[in-house]
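Handing you this structure, nothing more for now.
Heads up, one of the protein chains got dropped from this complex, but the rest are sitting where they should.
Residue numbering begins at 1 within each chain, and the chains themselves are lettered A and B in the order written.
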Amino acid sequence: MAAKLPKGGVILAFIAVAALVPQFTNNQYYLSVGYQTEMLICLALGLNIVVGYAGLLDLGFAAFFAIGAYTTAVLSVNHHWSIIATIVPGVLIAVVCAVIIGLPTLRLRSDYLAVVTLGFGEIIQTIANNMSMTGGPTGIYGIPTLTISHIVIQTPVAFYYVLLVLLLLFVLISLRVRHSRIGRAWLCIREDEDAAQAMGIKIHRYKLYAYMGGAVMGSLTGSLYAPALSAISPPSFGFSESLLILMALAIGGMGSVSGAILGGMIVVILPEAFRQFAQTRLLVFGLVLIIVMMTRPRGLLPENAFRGFRWPFRRRVAPLDGAVIPMVATASSPSASSEEDDR
Amino acid sequence: MTLLMSEILNGLFLGAFFGLVAVGYSLVYGILRLINFAHGDFFMVAAFVAYTILGSSIVGHGHMVWFTVAWVGLLVMVATGLLAVLANRLVYHPMRRAALLSLMIAALGLSQVLENGVLNIPGWGSAYLTFPVTSPPNGFTVLQTNFSWFQLIIVLIAGFLSLGVYLLVGRTLIGKAMRAVSEDRIAAVLMGINVDLVIAVVFFIGGALAGAAAVMTGVYYGQINYLMGWTVGLEAFTAAVLGGIGNIGGAVLGGVVLGIAQSVGTGWFGAEWAIVVTFVALVLLLWLRPTGILGERVARRM
Partner (left out) sequence: MFRNSKSMRFATSGLLVTGLVALSISFQAGGVASAASKSNFVIGVPLPMTGAEASAGTEIFNAMKLAASKINSQGGVAGHKIVLNEQDSACDATTAVNAANLLVSAHVNAIAGEYCSSAALPEQPIFSRAGIPVVFAAANSPALLTGHFKNTFLTLASGSGDAAEAAAFFKQDLKETKIAIIDDQSAYGTAIADAMSADLRSNGLTLAGGAIQAVPATQTDFSSVIAAVKSSGATGIFWTGYYAQAALLVKQLAAAGVKATFVGSEAAIDATFITGAGSAGIGTYATEFVSPSGKAINLFNAHYRKAFKSAPGPYSSYGYDAIQILARAGNAAKSIQPSKIIAALRKTNFVGVTGRIKFSPVGARLGMPEEVLVVKNGQYVKNSVQPKL
């Protein structure tokens, strides 16, 4: 518990500072980068439930983002729903999709799960690109502004605060759920699936809960982000978006809320900060990514709640060149849980 | 019916490409358990290197061209193999104690660096470049489907290379070392196997195969672009998983199955739905056989 306090403090301080940003600048560009950062952090927090807490590698998370954004866009533009009202169907569709994809695949090894989720992301994008209801490749444009009881959210400042509230909500959920019964079950599954099962945790059910939880958060973010963009089209929801979210999480630190926040800031702000280098900025971004991973492989703000916990994607065999490890490590590290479904 | 047959034949040809790149994916995965997202970009860099070498004045005329293409192909294979070894040495090797997910993210970073590196090299850049040597279209007809002789050569080379790797892994000492490292790294070290060397060899083979695929792609399709590696890599990754990742024969088989699934899917539903057909087939297959088509051996090995 003692370890939690300073981190909670850091997160609070971050949100307090973030809330004050518009007091210092009314520069439209800063604020639009600001709400995009918040959007990405929200998505990273959603993915954190799936990958960080439950240890399920998901390469198609942008699909849920797309489901939320498209549901909102279709219902508000074609059927004149208010934006707020579209959130509910968006979340419902996302949950149904999560169950459809999750039920058959959550028993797979994590590599296979990765490719199936990747495929799901591609499928959602392809559907959006091919259906006339979703506007085909042009997408949907003229998405109305968000109104919350007569307050019209239209300017970057307004979106900045709306998404900040969502972010705050996700942070609270993430922190609270982690220490709840369901959160402990997730961490337990992530650490050791066999042990979790032996303890009586219904692992498939809890994995599905994690997948559904991530879906809800992704869809919610999409619903609120669509009116900020005003026009959405399939390319924004492809594999690269899924990877960006995953990158945010990996750079910041898997399973760590403050990590998701820092990671989200880096993946959005860094490419923007190097904007004047147009063609070289992604080169720099790639280099930074490699350097961060080489020097801090567990992320910049790794989770450290459990002493000596087992990292979900740790390689099956202990490191080679350590003088200390071999015997003990081999003896004490069972074959990774991810391979258990091979029987 | 003839349409279906010709779609299947086309799929077989496509599968040869997917398979060749997929073998590289699968090899690296088998040893390191790493999904090497940069693998497709090794392929892309190889295509650009071949473009530059073939574009310079050394290319002869008439039949000499094909002689040149052959040795440039070998040269590019070696160069791409070395590039992969270098990437391993600079990025993956220092990270060998890190979590696999960190390695994967580093691979994504490397992929970005390679793509945007090529984008920033003068003379390469973002344009669609026309390959200096392209294959002649004359060929033969099977079941009302035209194939060029070069397509046949591609399939033969792909098959030959895959078979070579298969035999290398299955029948030679270094292959035995690879299998040992893949099975139990610690035990392999204790048996006196030079694990770093084995890993380097695996990266070299994977890179060389991607290089061969790149030269053949350039000559056959005649066009290259700095983003060409991404799609190929993704398809190869899917093929590797489909066949049972970590398994050489599986990778080739996965490539062929994926090629046919895409081709037939296109014929039935239209190309816009091909990727949906592919992935739905993949989900169904994994649901029935959670370890891929030839995944059994992998499972037993663990």
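Here, a contact is a pair of C-beta atoms (placed from the backbone, for glycine too) under 8 Å apart; a residue touches a chain by one contact, two chains touch by 3 or more.
Note that the coordinates shown come from a computational prediction; the quantities given were computed from them, not determined experimentally.
Touching the chain that is not shown, out of B:Thr52, B:Asn194 or B:Thr231: B:Thr231 (per the contact rule at the top). Interface with the hidden chain, as seen from subunit A, comprises residues 6, 10, 27-33, 36, 129-130, 136-139, 141-142, 156, 228-233, 235-236, 262, 265-266, 269-270, 272-276, 278-279, 281-282, 300-301, 304. What subunit B contributes to its contact with the hidden chain is residues 2-3, 6-7, 10-11, 13-14, 116, 119, 125-128, 130, 134, 137, 139, 141, 145-146, 148, 217, 221-223, 225, 227-228, 230-231, 262-264, 266-267, 270-272, 274-275.
Definition applied: only the chains that are shown with their structure count from here on.
Here the CA centre of subunit A is 30 Å from the CA centre of subunit B.
Taken together, the subunit B residues at the contact with subunit A in this complex read 29, 32-33, 35, 91, 94-106, 108-113, 115-117, 119-120, 184-186, 189, 195, 234, 237-238, 241, 245, 272-273, 275-276, 278-280, 282-283, 286-287, 290-292, 295, 298-299, 302. The touching residues of subunit A, counted against subunit B in their complex, run 51, 57, 101, 104-105, 107-109, 111-112, 114-116, 118-120, 122-123, 126-127, 129-130, 239, 243, 246-247, 250-251, 254, 279-280, 282-283, 285-290, 293-294, 297-299, 311-322, 326, 330, 335, 339, 341-343.
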